[in-house]
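One structure follows; several queries about it will come next.
Apart from one protein chain that is not included, each protein chain of the complex appears where it belongs.
Per-chain numbering from 1; labels A and B assigned in written order.
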Amino acid sequence: MTDTAVTTTGSAAAPTGTGSMGTRVIGLAALVGAVFLVLLGLVWSPEDITQRELVRIMYVHVPSATIAYLCCFLTTIGSVMFLWKRSVWWDTVAYAAAEIGAVFMALACVTGAIWARPTWGTFWVWDDARLVTSAMLFLLLVGYLALRKVPGDPDVRAKRSAWLGLLLVPNVILVRQSVEWWRTLHQKATIQPTQLGAEMDGLMLFSLFCGFVVGTLVFAWLVIHRFRVAWLEREADESMLADAIAERRAEAIDSGTGGDPFGPRTGEAFG
Amino acid sequence: MLRDALLIAGRDLRVEWRSRVATNQVAPLALVIVMLFAFALDPARGILARAAPGLFWVAVVLCALLIVQRAATVESGDGVRDALRLTALSPAGMFLGKVLAIGAELLALEALLLVGVIVLYNAAPSTEGWPLVVATAALATACIAAAGTLYGVLASGLRVRDTLLPLLLLPVLAPVLIGATRAFEAAFAGVPADGWLWLGLLGVFALVYIVIGALAYGPLLEET
Partner (left out) sequence: METVIHLRGAVALLGRFPALAGVDLDVAAGEIVLVRGPNGAGKTTLLRALAGLVPFTAGDATVLGHDLRRDRVRHRPRVGLLSFHGGLYDELTVADNVWFWTRAAGADQADAEAAMAVLGLDGRLAGVDVAKLSSGQRRRVALAVLLARRPELWLLDEPHAGLDNDARDLLDGLVREAATAGATVLVASHELERAGALAARQVVVSGGIVRDEETPGAA
């Protein structure tokens, strides 16, 4: 029975794609925006007085970090709403947001390190609470996704994940607070992270703004698609259920009523 | 609820007392960890004494992981989970009971580790730092026990529990590690006034996890 269940999954999900008019528009806009951002960020905008060419990485770095935090909030909101409404929709939102959030956070950490090496002379500093918090958030998201990937009953997994997702934002706040106090109270920060925005001219600010717009479009496109894939997986699962019940009942008719045929059967452990 | 909590705590400690896993395995391991830090960090240059507060809490967190896993194993016996669900115990009481039992074991372990650090690392709290040490240990223990119990039940019943639990629990304990270590540093350095601030953070952490844990324990126990 489990075997047939597995084979029907593919065929049930096959006919429906995850694209729609909306996502095609978003995807196209993101693509055009990305080209525009590359030209704007790498060619048209001037270099920074202090950071010189390095400022250009900010147009990707800052939006990705912001979007990653947004995803984290979305995961917690989705988890809380799932626990409240018990709707699969919110569970799927939490899942999709966590996965996309982990991607953006990884991107933010890598671009941050590339930027930090020539600027601060090191890939990593412990004096910036944002940096340490981001790394911890990435690890928390990885933990959440690890729990989600454990095979098992989707309903059970949804409930477990929801409690873990609910704790995501409180955990980030606690980490952030502790790291900030730690670095400001006991040691003078040796390197002052450059404040963005203060010394930026108009075109640079516009580039950063474009970075946010493009980042948000990419985020929306990814989340919607990820959501739809997860949703279809779930639906494929559900559609098997009616067949499974019918098949289960047919066993009764086949086996008849008399006696106890101790035929080999799989599925359930003990009678 | 309190009656339920005491019943569960009493049972957990009784299981622990009879099986001696904490005394025969976790406590010696704590001392092994203390020794390993000394090998990794050159004791001659005074690094050990300076890092003692942090090493102490890292050792506590690592041992706490084992105690939490052990506490989860006790509940994972055949049919025990079903039997617990069929009782009239309140889930919040069960949660608090497990927190109490884990907390009691952790406090005993911390006392042992403190002796180890004082003797082996030549680092001790200053006289006026002792109240801070005791208060920090109490609050940090509540944090670790509450978070450990919650994540323990969250990962329970999964075949991958033993590998998943550290990944989920250890990053979450980072603020406790930071806070408790800073408070201990202040107590060891003889400036306890610097350390009391951190107790606020530990208090908030403990409160968050006790409240959410008490709410989540029932629904999480229900999942088969």
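Some points to look at:
The working rule: contacts are C-beta pairs under 8 Å (C-beta built on N, C-alpha and C of every residue); 3 or more make two chains touch, one makes a residue touch a chain.
Treat the numbers as computed from the prediction; the structure is a model and nothing was measured.
Shown chains touched by the missing chain in the whole complex: A, B. Taking the complete complex into account, B:80 is the one of B:36, B:80 or B:111 that touches the chain left out.
In the full complex, chain B contacts the hidden chain through residues 4, 7, 11, 14-15, 18-19, 74, 77-80, 82-89, 224. Looking at chain A, the residues touching the absent chain are 1-2, 5, 152-154, 237, 240-241, 244-245, 248-255, 257, 260-263, 265-271.
Everything below uses one rule, namely that only the chains that are shown with their structure count from here on.
By the touch rule above, chain B contacts chain A in their complex via residues 150, 154-155, 158, 160, 164, 167-168, 171-172, 174-175, 178-179, 182, 185, 194, 197-198, 201, 204-205, 208, 212, 216, 219-220, 223-224. The touching residues of chain A, when paired with chain B in their complex, are 83, 136, 139-140, 142-143, 146-147, 150, 152, 156, 159-160, 163-164, 166-167, 170-171, 174-175, 177-179, 181-182, 185-186.
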